[in-house]
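Below you'll find the structure I mean.
Note that one protein chain of the assembly has been removed; the remaining protein chains are unaltered in position.
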Amino acid sequence: MQFEPKIKNYKQKVEDSFKLQKFMDFIGAKLVKVEPGFCEIHLPYNENLTQQNGYFHAGIISALADNAAGYASLSLMEEDSSVLSVEFKLNLTSPGIGDLLIARANVLKSGRTLSICRSDVFAVKNGVEKLCAASQATLIQVKKE
Amino acid sequence: MQFEPKIKNYKQKVEDSFKLQKFMDFIGAKLVKVEPGFCEIHLPYNENLTQQNGYFHAGIISALADNAAGYASLSLMEEDSSVLSVEFKLNLTSPGIGDLLIARANVLKSGRTLSICRSDVFAVKNGVEKLCAASQATLIQVKKE
Amino acid sequence: MQFEPKIKNYKQKVEDSFKLQKFMDFIGAKLVKVEPGFCEIHLPYNENLTQQNGYFHAGIISALADNAAGYASLSLMEEDSSVLSVEFKLNLTSPGIGDLLIARANVLKSGRTLSICRSDVFAVKNGVEKLCAASQATLIQVKKE
Partner (left out) sequence: MQFEPKIKNYKQKVEDSFKLQKFMDFIGAKLVKVEPGFCEIHLPYNENLTQQNGYFHAGIISALADNAAGYASLSLMEEDSSVLSVEFKLNLTSPGIGDLLIARANVLKSGRTLSICRSDVFAVKNGVEKLCAASQATLIQVKKE
C-alpha cells in the first residue's frame, strides 16, 4: 500500500523517539529503515537476550515486532502527536535461532485515531531469513499537550 | 479453577527452566510463585527497561506476561516435556509507571497438547497495584527427545 | 470490578441497539442481562447454526462473544455515543456442544475512547456449563453526529 506522510520530517520524528527508548539501546537494537507506513529494526544476537534453549527470547521478539509497528504508524501521524500501542497479537512461527533478528512492519490502515499494522520478525542465520513471528497490532495517536 | 499437577516436582521444573533464561536474569526478573496452573513473576524498575517516556517498555511487559503464561502452563505438563509459546495477545491498559511490575498468569484450559492462559501485568507505585496489561496466550507441550 | 454508568438509561440504550441487530434476531439470540460493565446473551441450539460436526459454528460463538463485549462496553459510555468493535481475539477452548450458548462479557477498562473487555462463551448441556471460548476485545466509543 502507498501512504502519504502528513509531515515532511516523519523520519526524524521516528528517529528521535527511537533514541529515547533506553530499552532499545540496552539490547542493541538499531532503527534501520523508515518509510511512510513502514519501519525496519535490526537486533544482533547476544547471549543476554536468550531463553532456556539459547534462542532469542519471545519477549525480545515481541518487543521488536511491537516497536516496528509503533514506528511504522508514527511515520503517518500528525505533527504534535505521539504513538501508543493499544494491543498486539503475535504468533511464534519458528524458534528465534540466528545471528540477527529483523522486524518489518507495514501499516494496513491509518485512521484518524487508530492505526492497524502487520509486523513480522525474521531470524537470519548464515544469511538466510526465516519468519519467526507474525503479528498484528492496533496503535493509537496521542496528541501532545 | 483447581488443577492437579501431573508431576510432584512441578515447582522445581519451572524454577530450573526459569534459571536457564538469561534474558530474565539480564533484566532482573524474579520467579516469585509457582502453583498448579499459576505463576507470578516480579521485575523491579530499571532505567534500562524504559521506552521514550521513561516507563516500562511494552516489550518488557509482554516478555513478563508471556513468561508467566508459559510457566503457569508448564506447571501442569508431563515429566519429559517442555513448553513453547504458540501465540499471545496483549492489551496495554495503562502505562507501565511504577517501581515494580508483577505478572500473574492463570491457566484457563490445560489440554493434552495445548494450554490456554490469561496473564495480567500490574505496575506497582507506592504500594498500589494498577493493571497495565491483560493478555491471553496459547502454549504447546513439547516432548523432550 | 465496580463501574458507575454515565447515564441513567444505560439498559434501555443497550436493549434498543440490540433490537436493531437483525442478525441477532435471525439466529434467535436473546439479551438476558445488562449491568454496568457487564452483558449476558443467550442463544438456543438450532441446526442452522452448526459446523461440519453438528456443533455450534465458531462464527456463531465469536458473534456472541463480540456482541456481549460491545454491549458491556456500551453500558458505560456517554449519552450520544455508540460502540464499534476495534478488534477481538478468541480462543476456542472446547467444542460448542449443547442446547444453549451463554456469552458473558466484563469490562476490564473503560477509557475515554477505548474499552477493553473479556468475554467468555459457555455451552450448556444437561444444565452444566462448559467454557467453549475465551476472548479479549477492544471497543471504541463513537460520538453520534
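First chain written, first letter: the chains are A, B and C, and each begins at residue 1.
Note that a residue touches a chain if its C-beta (ideal position, glycine included) is under 8 Å from a C-beta of that chain, and two chains touch if they have at least 3 such contacts.
As the structure is a prediction and not an experimental result, all values here were calculated from the model.
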| item | value |
| --- | --- |
| Chain not shown: contacting residue from B:Ile7, B:Ile97 or B:Leu114 | B:Leu114 |
| Options C:Leu31, C:Ala72 or C:Val86, residue touching the unrepresented chain | C:Val86 |
| Absent-chain interface as seen on subunit B, which is shown | 86-87, 89, 113-114, 138, 140 |
| Touching residues (missing chain, whole complex) on subunit A | 89, 91, 93-94, 108-109, 116, 118, 131, 134-136, 138 |
| Subunit C residues touching the omitted chain (full complex) | 17-18, 20-23, 26, 47-53, 57-60, 62-64, 66-67, 82, 84-92 |
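Note that in this section only the chains that are shown with their structure count from here on.
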| item | value |
| --- | --- |
| Centroid-based (C-alpha) most distant chain relative to subunit C | A |
| Copy pair subunit B, subunit C: interface residue numbering same or different (half cut) | same |
| Approximate Å spacing (C-alpha centroids) for the pair subunit A, subunit C | 32 |
| Euclidean distance of C-alpha centroids - subunit A vs subunit B, Å | 22 |
| Numbers and ranges of subunit A residues touching at least 2 other chains | 86-87, 89 |
